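One protein chain omitted, others in place.
Per-chain numbering from 1; labels A, B and C assigned in written order.
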Amino acid sequence: MAKLSEEQGMLRDAASDWVRESAPLARLRRLREHDTGTGYEPELYEGMVQMGWTGILVPEEYGGSAFGCLGMGLVLEQLGRQLVASPLVATAVASASVLALGGSAQQQRRWLPGIAEGRVLATLALDEGDRHAPQAITTTAIRNADGWRLDGSKRPVCYGLAADLLVVAARISDGDGHDGGIGLFLVEASADGLRRTRLHEIDTRGAAIVAFDGVQVSDAGVLGAPGGAGPLLDRALDRARACTAMEMLGAAQQAFETTLDHLKTRVQFGQLIGAFQALQHRAAGLYGELELTRSAVEAALRALDEDDADSPARVSLAKALAGDTFRLVAAEAIQLHGGIGMTEEHDAGLYFKRARSADLSYGDAAFHRERYGVLRGY
Amino acid sequence: MAKLSEEQGMLRDAASDWVRESAPLARLRRLREHDTGTGYEPELYEGMVQMGWTGILVPEEYGGSAFGCLGMGLVLEQLGRQLVASPLVATAVASASVLALGGSAQQQRRWLPGIAEGRVLATLALDEGDRHAPQAITTTAIRNADGWRLDGSKRPVCYGLAADLLVVAARISDGDGHDGGIGLFLVEASADGLRRTRLHEIDTRGAAIVAFDGVQVSDAGVLGAPGGAGPLLDRALDRARACTAMEMLGAAQQAFETTLDHLKTRVQFGQLIGAFQALQHRAAGLYGELELTRSAVEAALRALDEDDADSPARVSLAKALAGDTFRLVAAEAIQLHGGIGMTEEHDAGLYFKRARSADLSYGDAAFHRERYGVLRGY
Amino acid sequence: MNDVGRSQDEAFASDVAAWLAENFPPSLAYRNPHPYINDAEVAASDRDFQTWLKRMVDKGWGAPTWPVEYGGGGLTRAQDKILTREMARIGAFNPNRSYGQMMLGPTLLEYASEEQKARFLPPIARGEVRWCQGFSEPGAGSDLASLQTRCVDDGGTWVVNGQKIWTSNAHQADWCFCLVRTDTSRKQGGISFLLIDMRSRGVEVRPIVLISGTRHFCEVFLTDVRVPRTNMVGEINRGWEIAKHLLQHERDSLAGNRTELPGLAGMARARLGVDECGRIDDPWLRQRLIANAMRTEAYSQTFRRVAEESAGGGVSTAVSVLKNLGASVSQARAELVADLLGNQGLGWEGEGFSEEEIEATRAWLHSRAYSIYGGSHEVQNNIIAKRVLGLPDMAGR
Partner (left out) sequence: MNDVGRSQDEAFASDVAAWLAENFPPSLAYRNPHPYINDAEVAASDRDFQTWLKRMVDKGWGAPTWPVEYGGGGLTRAQDKILTREMARIGAFNPNRSYGQMMLGPTLLEYASEEQKARFLPPIARGEVRWCQGFSEPGAGSDLASLQTRCVDDGGTWVVNGQKIWTSNAHQADWCFCLVRTDTSRKQGGISFLLIDMRSRGVEVRPIVLISGTRHFCEVFLTDVRVPRTNMVGEINRGWEIAKHLLQHERDSLAGNRTELPGLAGMARARLGVDECGRIDDPWLRQRLIANAMRTEAYSQTFRRVAEESAGGGVSTAVSVLKNLGASVSQARAELVADLLGNQGLGWEGEGFSEEEIEATRAWLHSRAYSIYGGSHEVQNNIIAKRVLGLPDMAGR
């Protein structure tokens, strides 16, 4: 970790303590057994609210601390270590950023304090199928006398079953299929015509299908310029991507350290297996990947905080490396643990499952390699 | 090596003996020092002729043995081990195959006996620049009163400086730039308007630029149907590709065995370095790659001999794996030898150079992966 | 082979084809046999499968090459190949494939006493008894020679105490062939090979849940289990050799598990679409698909080549190479399928995912075991380095 300010250091240490005391991996196991599809424990989320984390990206006038992306990343790194499942990224990063970066004063007043205080869970309803594809939205928003009528279906929507507020990306249409660009709409979960279905996934992130069947949104629920919300969406997504990358890095780091511990204690053929050079060199290789990833993720978070014009490429670099590295480390964690690593009882599998799920969140490594390549002129 | 017939086994053993006695790697070093651009030693090639290898793909009626591609591969594997430089593939595989598969009786009579007897060196003049691209020929053949007029430039042409006969691929044109498909033309090196320039490359294969400035070819020098020679060219190329793949496999196998010997004799930190597990596992990995490659190359050669309709995909599989494996093994040979492997004096560098050069011959691994992918429906 | 032999084989082949045409239930054609092999309940619940099993074992072809006196078919190696080929031709399979038939049987034929053969082989040949393999222990996975399960002589009866792990289908098994320690002063030289009735008092089985949800691996706890003296195969303290022989058979069969896999081009084209040139419309995934297809094809070619080279018997040293190549090809494939599915490759169960998608996701999770079981990737690499490549051991140890 590069040099932190004193406040950043305190934030990280507090997060580390809190996770160790309140949210060890055992909590995830308990949640997995009892999850009804919301994908989080309200009690734990309340704890995060108390720690002030839901306000890190919320301006001070709405009850937040405006502590920045690196600050949020420092918290998420610690949460990632124990695979804490919560709507923090969906709500306090992705949704809060859409509002903070592009909401009207009225919209911000209406929603940001609730997000900071933990009263409102929010999430993006963006993707519609196999892959993250912000350009390929087919959900339509058709102008009518009362505002806009939304039709379409979103999946997977993270924490879609738990959310009070959905930020819905839809294609503006005049009703004759004319493409008028992307609009973002604030839709309460209680809206008429909105239907949610739980998706039971390998990892716990409250995924759902959210269907919109003629959901009506007033003009007050339109974020930014209808038809021109693409850049706003991308800025908010980049924050969610970089923060998710840091969460993934924390998880990968933990999986790696757990594996190192195993190498230092497990005996086979009369040796600690960590003394076998083939395993030593593989561990050294993984360490190098983790170091590269950490640099890229920190640089991305700092670039976002500095509003650097190069942020998109750096974010894609970070998210892609985080995806590749976490998946590699998690697979090696299983391999190096041997048979026990394959059991449900052991933690390695939970990291392995989270690795794929987190990779796919907000664009997987392939998506971001391609985006990086285009941005860098390849 | 899969089961061989008795004759095939004898052929391989004879080649192995001959290479060991007559053409060890020291011969290549000598050639590299004295090469004037022809890229081979006539005395060694004469030896190959005596062994009958120039006739392996020549029909019996023209003085050959028609022993087939696997037979030729068995010989080339042995030659590859000691990086013997010769126009055997260019002449007795690529050019002989064009003639044997698509030449008229008159053309075959005119040239095949000379190839089998070693009196004629022949080569394909096909590519024109950075990459192997049989579809991207720009050299033109324009119809005129005396036959055809060739204009263009070919590079690199293997053994282009030594060749007596060039099989030139050109685009048939009516003179107004109209594309009439690919034609193959038999051009003697002594033809008016033909100019050759030596290319001094890292590896020894007699490469040259061959420029055609209004070279006149009579109708008797046209191979197959003018404009429709693409399939013939591809069949001949596939033979050259599979045979080159076997030559590469032999070279990679030798580089691997030399490296194994080093691992078994070099001491560092009080140990034979081959006792270090990290190196053992890398050696095991290389061994696996060599085994995969051997299977693919043998299967390709057999498919060609059986005229299997699936030959093109199998050949591309073989050539691609041979390229990747040889390059990997040669790079690892240097690394595992340490500093000494980097010296001109040591053999590892010669294998490393040959690996790139052979990979690029008749299409590199990327070319063949793409071709395989298209053929297999990807 | 002489002409007489060839024409006899031809006659045999046409007999086989005729018998199969009459007896193989068409409903089973081209079915994946593994669910029947792995799960007694699946096997028991399929009436056609039961019919097919009965007909095959009555014919002796449940264990085609075993002597007739032990319930086998007494076929020659050549005849066995013909039978396999003729079955493959119509999508049939040997319904009696099992741990007992594939692993234990050949081992008993080589090492067991006459009495043991007569007692244990026929029920295997007839598919009446299910066996499991009690080798691995919590502290002895890849390093099998460290096993701790104690076996002591108590007045003419063996008494066994210890714990086994990764025992496939122990919860459905009738018997277990087991490695036990009969001498603690030596390592490999203190191990014996024992046959244990799973209904014995003191045997407790607990299924292990894997990350893929699979439950066919088990822990087996052995507490003061009493085993008759006659259940030891071979001499006391000589079990290591038997185990090595048997494990070689296991690796042979694992290496061969994944020889021919259908291409992924069709699935990829359907999922990802094609561009104007007809190529799969995602260059990143397409290249990985092509690379995996190439390695898969080369692996199949290697498998066939090794089989051809080693024809004539004996266990090939290439097995470790095949095991690792096969595992890595299959893992890459499982990973690719999940990647192809994208978000649809995250489904565990329930609404929103097709059955195929959930199966693919679980197969991806399960695929991580390929490089662990049957001798881990690392152990195979050690074997290749030392036995195949002749690389040295560390000095001074």
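Keep in mind that, in the parts below, a residue touches a chain if its C-beta (ideal position, glycine included) is under 8 Å from a C-beta of that chain, and two chains touch if they have at least 3 such contacts.
What you see is a predicted model; the values in this text were computed from it and never measured.
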{"item": "Of B:Leu199, B:Ala245 or B:Leu260, the residue in touch with the unshown chain", "value": "B:Leu199"}
{"item": "Footprint left on subunit A by the chain that the document does not show", "value": "1-3, 260, 263-264, 270-272, 274-275, 277, 279-281, 283-285, 287-288, 291-296, 298-299, 317, 320-321, 369-370, 372-374, 376-378"}
{"item": "Those residues of subunit C which, in the complete complex, touch the missing chain", "value": "283-284, 287, 394, 396-397"}
{"item": "Subunit B residues that touch the omitted chain in the full complex", "value": "127, 129-131, 155-156, 197-203, 207, 209, 267-270, 276, 278-279, 331, 334-335, 338-339, 341-345, 348-349, 352-353, 356-357, 360, 364, 366, 369-370"}
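Convention: only the chains that are shown with their structure count from here on.
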{"item": "Centroid-based (C-alpha) most distant chain relative to subunit A", "value": "B"}
{"item": "Rounded Å distance between subunit A and subunit B, as computed from the means of their C-alpha atoms", "value": "53"}
{"item": "Centre-of-Cα separation between subunit C and subunit A, whole angstrom", "value": "41"}
{"item": "Distance from subunit C to subunit B - Cα centre to Cα centre, in angstrom", "value": "43"}
{"item": "Residues of subunit B whose C-beta touches two or more other chains", "value": "277, 280-281"}
{"item": "Multi-chain contact sites of subunit C, meaning residues that touch two or more partners", "value": "378, 381"}
